[in-house]
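Before any comments, here is the structure.
Here the complex is missing a single protein chain, while all its other protein chains stay put.
Which chain is which? They are A, B and C, in the order written, and residues in each are numbered from 1.
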Amino acid sequence: MRRSEQTRAEDTLLRDTSRRFLEDTYAWDEGRSRRADRADHWRFAAELGWFALGLPERLGGLEGDGNQLLSILEEAGRVLHDAPLLANVLLAPKALSAMNEAVAIPLAEKLAAGEIRFAYVPDGSVHLSRSTMRLEGRSGVALGAAEATHWLVAVGSRSVDGASLLLLPANDAVRRTDFRLIDGRSASTLHFEDLAIPDDAALARGETAFRLLEDLNDRAVIGGCAEAFGALEGGLGLTVDYLKQRTQFGAPLSSFQAVQHKMAESFCEIEQMRSLLLWGAVALDASPDERAQAASALKVFLGREGLTAASRCIQVSGGIGLTEDYRIGHVYKRLQTVAALFGSTEAHIARLGDLFIPSTPPA
Amino acid sequence: MRRSEQTRAEDTLLRDTSRRFLEDTYAWDEGRSRRADRADHWRFAAELGWFALGLPERLGGLEGDGNQLLSILEEAGRVLHDAPLLANVLLAPKALSAMNEAVAIPLAEKLAAGEIRFAYVPDGSVHLSRSTMRLEGRSGVALGAAEATHWLVAVGSRSVDGASLLLLPANDAVRRTDFRLIDGRSASTLHFEDLAIPDDAALARGETAFRLLEDLNDRAVIGGCAEAFGALEGGLGLTVDYLKQRTQFGAPLSSFQAVQHKMAESFCEIEQMRSLLLWGAVALDASPDERAQAASALKVFLGREGLTAASRCIQVSGGIGLTEDYRIGHVYKRLQTVAALFGSTEAHIARLGDLFIPSTPPA
Amino acid sequence: MDAFFTADEIAFRDEVRAFIRENLPTDLAQKTRDGIHLAREDMARWNTILDKRGWAVHHWPTEYGGPGWTPIQRFIFEAECASADAPPLSVFGLYLVGPTIYTFGSSEQRARYLPGIRSGEAFWCQGYSEPDAGSDLAAVRTTARKVEGGWIIDGSKAWTSEGHFADLMICLARTNPNVKPQTGLSLFIVDMKAKGISLQPVITIDSGHSVNTTFMDSVFVPDDGLIGGVDKGWTYAKFLLSHERTNNAQVHRSRREFTRLKDLAAALPGSGGRRLIDEPAMCRRFTLVEANLVSLEVTVLRILADQTEGREPGPEASIVKIIGSELQQRITELAMEVLGEEGVKVEHEGDSLLAQEAQGWTKRHLFRRVVTIYAGSNEIQKTIIARSVLGM
Partner (left out) sequence: MDAFFTADEIAFRDEVRAFIRENLPTDLAQKTRDGIHLAREDMARWNTILDKRGWAVHHWPTEYGGPGWTPIQRFIFEAECASADAPPLSVFGLYLVGPTIYTFGSSEQRARYLPGIRSGEAFWCQGYSEPDAGSDLAAVRTTARKVEGGWIIDGSKAWTSEGHFADLMICLARTNPNVKPQTGLSLFIVDMKAKGISLQPVITIDSGHSVNTTFMDSVFVPDDGLIGGVDKGWTYAKFLLSHERTNNAQVHRSRREFTRLKDLAAALPGSGGRRLIDEPAMCRRFTLVEANLVSLEVTVLRILADQTEGREPGPEASIVKIIGSELQQRITELAMEVLGEEGVKVEHEGDSLLAQEAQGWTKRHLFRRVVTIYAGSNEIQKTIIARSVLGM
């Protein structure tokens, strides 16, 4: 939040450059393809430093902070980008930092150069047998798993003992169900059917893995919310512009008090979400409890006030807001998607409750 | 809901007569006493037939139906009446109907004539020892207990086995804590400290009593909501009239779209509550399950949408809505009071949930 | 809510229920469960079955083929159809065009157009809204110019639902540009196969196609295509909007969908070995919707009871559009929480109950954003309540 003048200048440069690149390569038009995940764009994103930004210096990274990382995801969200940036900007750098340097350095180099791509494979019901090193079960929804070269696989995340974090090369031996999400992104479920994995695929096990998995999932939540926030903020701007142009009953829609107040309410909700994202950005590197609280508070806010803010934008836009060719419906779908991934709204309400209500009475 | 022309005519006559009487004797003015529970008014109410209306013919009553009974309570609520009508119009007739006729007939006669007054004493933690016939524990909030001649005491209402319904003459041997409620009504807690009661004080025991207690409490809920509804409907009318007179920024407040929409929202909520009350009126004599569902749905709606509707009226009224001399704050306090009595909003949400979600999976 | 019905009405309900059980094809019920925009032939099949029993146009007067039911009987019939997953009937012919024609049309028009609606053979669409006249119909720009033997219509219509398979359109067009906007409009019957008509599909955010933009380029409509008097179209349109007060509440569809959602949440596992619906937060959310749904049901019943006894519905009639549409959205929002990750997939894997149900819910959830916008947006309804009912 408080930053030196120089850091501010860097922030602004990063954000402006990112926004220009995204607007150039990802401009919204009615006929555009819903899938614009092109290899040349990915390489250019790498040249902009997006994938090096989250890596520590010792892995050849730029050691950017949470605010900078989230600003990239926000800007990508603003144009409704659908390539799997989240895992590569925010999650993979964290996982690589936790690895043996000998293995991590070459991977980090390739990540930074845009030569490999990670996908985060959240836990569904995946179990690893320690004795046989065989993997069994079904993953959660893994964004961009089909396009990835490497999978970061969360295993047994519900218990300290059963937890592992695996790094697997993307692998046709694993049965994969690919599907699109309603916001246009591609994702997969991985089915592990008695899959033998090498010993060194486990980046962490037990308590270390458990903590790392919580960290990665909180990062996914916070980063996903940053993308959703960018989409929502862009959506409000689009809506207000439309209201100024659209005339009904002889006056611009923007002049009706009830419409004005609805937009003011959405603005309030968006600004609160911006605040929670600022917290999320510093919480990325804070204590696990504070990080978890920030992540869950964000997710709860997105799933309730965020969705409300977006649906209000559709409402005041009228019929056009319901059409596939217009952008605001896609904003809503992006928010709805993020609200459903990485733990439901009610699950995060329950988690936040556990964190902030002490289980024993106060002394 | 559907009624013959004749019944409609009777309904209208009853409501009009009640309203005229209440407006005459209970007109709102800034200096009026908060306690207008006068003996002459009570006798006149008896002459209007209010207390005979709920009694069956065999007890000398007028055998009015739920709609008519609730219309009296609605009208009383509209003028923010604070005498304990609920127990005497809606609850005592039911309890007397369940009694031995030899005892019930003289009591019914006196009730109808306005010579005795009942108070409903909800259960708090009251326990009756069957062997010693001694009463122990503390009641819930009993409206009008200090002014009553007879108490209808709910005992052990949480279990079928422990349930009893007692009829006790009001009695100075029972320790009583009297207090006012925020809506101006007087109420008491009764403390039974090893009180011996005669055998014939128990109108019902066990399962019969359990069902009767549920019935009485549902009646208290439905009747209380009728009073609250009358208050709220009157409050909306008052507020809209004020908005038409009050000028700000060079125009009547009623001309601002945001204010109009707020009042339209309150109107929608009030009409839904009117519908639920219609259901409540027929449900008074329906199956226990339907009665319980109607009562809990009403209570939930009052505690949520009803309070929202009332607080919106304060909001649009501005500063005057916050003053004790103005009526709308008292409407809010009446609603808040009814919301807190006879089971909290969350308790009724839980109860409604138990009733409408079957505990075993559907076949 | 049995307490509301008379013994005769309960018997009527049993009769309807039995008829549906015996006559509703199971594949139609399945399609209704799965889909959101049904195909024309599926709607027509059910319409024909009902017509044979004399129940297709259940709210029309008997002289035009209605069964002579009271409004309460119609409520019961509609509730039973919905709860058995019967396909919806085509809303425009039945609720809009039929009453317009038998109220304002000529006897020739009645003879020519009503039978097709009743039997389900003819499908209609509505041509009221335009790209620049959404909520504000007085801004309609489509013109109808008098020529020998008929009229020439030029303009475009927005949000033409079912236009791509409709046979006929009921079309509002400006016949007099020299009077104030509301008074210069007339109603026409337009053959959708007429020369000069072209349609452009509008894909909605559920990725479905049920809506179109209709372009009319010098479309000729013969004289007998004019409904009622010239320049009276606004009056007719307003009459119908105030006449059909409860259909927009969609109370039966909401009850049916809510029951299905409840069943789904009772069949899915939650945390800690419980059913999903027994998780406290889920149970509480269902319960709060139930309290609102039941209040809508009673509100609709009370309007119909008034009508049954010949009284004009009071101001409560104007609220059912608002509360009914908000409730439809709350139900699908709850569905998204029930579905979890499955709810945001476009394609679903396997034949689990969850996978089967997910697609329909997701599409409904997205498409239902429309219900607070169409048929007079809820903002417009609130202004109407404030002005007409509260006198503000």
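Operating definition for what follows: a residue touches a chain if its C-beta (ideal position, glycine included) is under 8 Å from a C-beta of that chain, and two chains touch if they have at least 3 such contacts.
Worth saying up front: this structure is predicted, and the values here are computed from it rather than measured.
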Absent-chain contact - pick from B:129, B:177 or B:287: B:177
Which residue of B:7, B:132, B:248 or B:287 touches the chain not shown here: B:248
Candidate in contact with the missing chain, chosen from B:114, B:280 or B:329: B:329
Where the unshown chain meets subunit C, residue by residue: 280-281, 284
Subunit B residues that touch the omitted chain in the full complex: 140-141, 177, 179-183, 187, 189, 247-249, 256, 258-259, 307, 311, 314-315, 318-319, 321-325, 329-330, 332-333, 336-337, 339-341, 344-346, 349-350
Absent-chain interface as seen on subunit A, which is shown: 1-2, 240, 243-244, 254-255, 257, 259-261, 263-265, 267-268, 271-276, 278-279, 282-283, 285-287, 290, 293, 297, 300-301, 304, 349-350, 352-353, 356-358, 361-362
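Assume only the chains that are shown with their structure count from here on.
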For subunit B paired with subunit C, centre-to-centre distance based on mean C-alpha positions, whole Å: 40
Residues of subunit C whose C-beta touches two or more other chains: 379, 382-383
Multi-chain contact sites of subunit B, meaning residues that touch two or more partners: 257, 260-261
